[in-house]
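Worksheet for the structure shown next.
Yeah, one chain of the complex is gone here, protein chain that is, but the others are all in their spots.
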Amino acid sequence: MNTLKLIKYQLRDVLRSKWVFLYFLFFLVATDALFRFGGDGERVILSMMNIILLIIPLVSIMLGTMYLYNAREYIELMLSQPVKRSQLFIALFAALVLPMSTAVLLGVGLPFVWQGAIFTHAGSVLFLIFMGISLTVIFSSIAFFIALMTEDRIRGLGLSIVLWLFFAVVYDGLILLFIYFYSHYPLQQPVLILSMLNPLDLGRIALLIRFDASALMGFTGAVFQNFFGSTRGLLIVFAVMLTWMATPLLLGFRRFVMRDF
Amino acid sequence: MILIQNLNKSFGKLRVLQDLNLDIHNGKVTAILGPNGAGKTTLIKCLLGLVKPDSGSLKVNETSINGNAEYRHQIGYMPQIARYPDNLTVQEIIEMVKDIRGNPDETDEELYHAFGLESELLKKFKTLSGGNRQKVSAVLAFLFRPSVVFLDEPTAGLDPVSSSCLKDKIKREKDGGKTIILTSHIMSEIQELADKIVYIMDGDIQFEMTTSELLEATGEATLERAIARKMKGIAA
Partner (left out) sequence: MRTPSTLNKTKRMFRILLLGLLLLLGLFSFSFAADTLHVRDSLQSAINNAPPGSILYLESGIYEQETIYVRTPGITLTGRKDAVLDGGSERAILIIKADNVTVKNLTFRNTGISFRHDFAAIEVRNAKHFEIRKNTLEKNFFGIYLSEADSGLVVENSIKTTGTREANTGNGIHLWNSNYVNIEDNYIRGHRDGIYLEFAVHAHISNNISEHNLRYGLHYMFSDKSVYKENIFRYNGAGVAVMYTQNVTMRDNIFENNWGPAAYGILLKDIDNSVISNNIFRNNTIGLYSEGSNGVDIHNNLFQQNGWGVKLFANSTRNVFTKNSFIENTFDVATNSRQHNNTFKSNYWSKYTGYDLDGDGIGDVPHRPVRLYSLVVQQNPVSLILHRSLFIDILDIAERVIPALTPETLVDSTPLIKDPLK
């Protein structure tokens, strides 16, 4: 019960702050603008896919870290009340992730509704939003983990940016290096596995397979398509995504319960 | 009634509390004093459950505090700097804490009226002045009639009128049998309020005596001088 009460008040606070609204507005304007600049549903989805892959992990990890640092005194206050640490942790996370996910859902979804494209693209839009929300949860939980492990705010924020850069850029550079290093070997399996270890790559590829068929050229493309297109592949994607959501969150949770404030 | 036995706490290599023992009795105002970094805050945080001790036992009103949260129903806490969610109004913040405490019927709204917080009720927390934030914090500390109240620099930032309101409240609550634990840098305030001085340095209690005993033993008129003399004696 306490958890719900805490979520209620914390949500009220978050929803009144400008950044959630701006975040929502950003998706709304971007999606709507893409429609207005002559995109049909399919092209809008493709462009939004790029935006979602770039913006959501970055904003989630940065905002999540700052959010928890800013809540520091509030956490102390609440923990001097008859509130369990687990309750407070869940409430803090929920109050961050729910509004951010809603911002993605409505910001991307609403323009599809009023542009009338939702009926023809319901499955695709929902999949896009689902991926957006998954990335929100994953990078928020990484953010929580960072903020709980690092006492110093500046260092924590720095770490967030570095980690985002790692997942978004460096990791793919390493994959490319790996590909060039072992180009004489059959690489489809190992590269597939490597890219599944990075949640951002996983999200990108899962979306790619669905929306950017033109990228799936040649034999290699067919192999990837076969894997990700199959039910088994999709289940593995979900499982890995879920692991990426749960692992940092559980580590963060443990830290939150054990640590001194 | 608070019972602390063999309390130890280290942050990394730094031993903040070393085998600390302390009884704090009901119906008294106990001031915990000591230089910066002596372990005062850590001690209070241990009692609030914010910091987990390495070893030792802590009891508040016969309840061992071991990661449970329920005993905090008996505790009121006014931190040095209070920060509630920025975008909630004063009313909502009070409502929230009441909600979490299970909406008890008999709340103590004495301070709330004394501070005249009615006019601030609809303001968002982030727009409040430092003094008003402290007032909200003080109101919440006493609101649920807790048997133990922690006050960390309670009058810092308060105007003289509010400050004396708060001091009067502290005295009344003490007389009502509450356990009050206080830290402050203002010695006159301690002298005025505290029945007992607990002086902590290097993680351990240096001395523990009533205010009158201390003044008597050192022959000084003010607490400030008395503590200075006492510490010189210990050092020598």
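Order of writing sets the labels: A and B. Residues in every chain begin at 1.
Methods note: contacts are C-beta pairs under 8 Å (C-beta built on N, C-alpha and C of every residue); 3 or more make two chains touch, one makes a residue touch a chain.
These numbers were taken from a predicted model, which means no experiment stands behind them.
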Displayed chains contacting the withheld chain: A
Of A:Leu4, A:Ala33, A:Ala122 or A:Val169, the residue in touch with the unshown chain: A:Val169
Chain not shown, touching residues in subunit A: 43, 49-50, 53-54, 168-173, 175-176, 179-180, 183, 187-188, 191-192, 195, 201, 204-205, 208, 212-222, 224
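Methods note: only the chains that are shown with their structure count from here on.
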Touching residues (chain side subunit A, partner subunit B) in the complex: 2, 5-6, 9-10, 12-14, 16-17, 72-74, 76-85, 258, 260-261
In the complex, subunit B residues that touch subunit A: 11, 45, 48-52, 69-73, 75, 77, 79, 81-88, 92, 96-97, 99-101, 124, 150
